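Missing here: one protein chain of the complex. Every other protein chain is in place.
Just so it is clear, A, B and C label the chains in written order, and each chain counts residues from 1 on its own.
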């Protein structure tokens, strides 16, 4: 019997290694797998590369992971959220590497990794500072830059419902980066608010098929704290 | 008030032009917008390019469109279905152009068109007859070919439910090429089995947001005839 | 400069209202953070405009009353919003497929500068000050069918924002088609900025005095 549920967040992240590239779902604090991130903090890892739309707020979750010196590099689109003081400070002091990527390019690079596309052309960022150093080619008269797939060793995902095959649904704007990150990593770990029986999810309503999921932890924490 | 419903299939396809590239949803006879194709036949158009996974069966739908000499070129992955006699005959007689594309590359080329990606690299077909003449580049030591976005002037789509904004759901394996084609054409026309009120569809269950849809016709025809 | 004693510049809501008046029913629209977000408040609910937020919400409705607030439903500015009947949720990759694939009829962005060739600079002031943050601005600017900028006509200390060439880091090249300021509405044409209309009391000369690029009346 396939059963992807594990007992705890700590068990779920037990084999994440130093130097790993970790994709972290969520937009702001919605759909963000904070309990998995906290478990990652407990591991005391080094030199992580984190891919996340935002760069943490306050002192918990991703902000804690960075504050404790676990993160060598952040790849994100918008590090300047309300309360993103930890990143700002580390960045000012030159103690963290920051790669800012346009949000759509970031999503598409992960989608490419998940879909077996090693690289693609896009007009986004062509001719701008964020396009500097990239290969340029015109398509239909429009300058495009070459962007490469962005794959994770691990993805940390938050879901609303999950069954033992790892089929997932999301809640409202909690969907955001979670489905694309779930398909873009070698090891996909999910924290879910609700655990449901196999067959309980309407097959038309599954957003992430279990095929993309490796482990699930049931963490019914309630509502996200927006800041 | 936005209302994308039109009264008839004939009205829905009234402005499709000679020489148009027409994306036609469906896999075999499931999820295939046969009533819209029949309406297209009535228009008596010329020199159409049709993009469809299969190349029609029997003498109705796409097979009729081809038999009546409306189609200059077919882009498809698998023209050799049970009963695909019309295509075979036209092909043997050199009266139709056929571009065979790997099924995943075909889907991805339309997804690229819908997502603003002019071109992408893929290992599929590299080193094979279907990769001949394409630009080749190695990524991570693996040969890939450059594939270009495939955009339609028109897409013909079959849905299960639709509301007046054009939000769509599909039924079981009737989903297939419909969502990706819906986003890959300048004009997207839908035939739907069920018409529902705005707000009736669960926002988590909408597969194609109405943003991608231009016109909808309500055609409750029942079950697909598989052959 | 004294002409402005008669010409009262629009405030943020006035600018948003002026822009909202030009959005027809049925358009799919993304609103950037800041003044652009105010635009939806000025579209009457009976005029159906589909607002899209890049975090994956299609059919964004007005802010909820406090008792109906739901932290699961936020917009790209991380504010709690509502969903209109007919709305839906998509993933980030599908949301940006929509944005980048040319399915937005309109994107409204704030800007530091807009140049007469349609270049826009709205994401970074200098390279080394704070951690840079681009969000979806470059994708929106490159992908929408139309890009309208909305901003003060000049900086607080009077420097023009409608310029010959942008001095700030670019967001995208040659994409702005119209600019709404607190003083005027201007089209970006192959011949540069063309003034569509101005606030009451404003003259072309007075507007030109506050603009680096050459202005001409709309045809």
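Here, a residue touches a chain if its C-beta (ideal position, glycine included) is under 8 Å from a C-beta of that chain, and two chains touch if they have at least 3 such contacts.
Quick caveat, the model's predicted, so the values are computed rather than measured.
Participant: Using the contact definition given at the top, list the shown chains touched by the missing chain.
Facilitator: A, B
Participant: Please pick, from B:19, B:44, B:69 or B:127, the residue that touches the omitted chain in the full complex.
Facilitator: If we include the chain that is not displayed, B:127 is the one touching it.
Participant: Looking beyond the chains shown, say which of B:34, B:105 or B:188 touches the absent one.
Facilitator: B:105
Participant: Which candidate, A:27, A:177 or A:212, sits in contact with the chain we can't see?
Facilitator: A:212
Participant: Out of A:75, A:90 or A:113, point to the residue that touches the absent chain in the complete complex.
Facilitator: Candidates A:75, A:90 or A:113; residue touching the omitted chain: A:113.
Participant: Spell out, residue by residue, where the missing chain touches subunit B.
Facilitator: Subunit B touches the missing chain through residues 27-30, 53, 55, 77-82, 84, 87-88, 91-92, 98, 100-105, 107-108, 110-111, 122-130, 143, 170-180, 207, 223-227.
Participant: Spell out the interface residues on subunit A facing the chain that's missing from view.
Facilitator: For subunit A, the residues touching the absent chain are 1-2, 111, 113-117, 163-165, 167, 183, 198-199, 201, 203-204, 206, 209-212.
The working rule: only the chains that are shown with their structure count from here on.
Participant: Could you please state the distance in Å, as a whole number, between where the Cα atoms of subunit A are centred and where those of subunit C are centred?
Facilitator: 29
Participant: Could you give the separation in Å between the centres of subunit A and subunit B, each centre being the mean of its C-alpha atoms?
Facilitator: Here subunit A and subunit B have centroids separated by 33 Å.
Participant: If a residue has to touch 2 or more other chains to count, which residues of subunit B qualify?
Facilitator: Residue numbers touching two or more other chains: 115-117, 203-204.
Participant: For subunit C, which residues are shared contacts with two or more other chains?
Facilitator: 83, 89-90, 96-97, 99-100, 142-143
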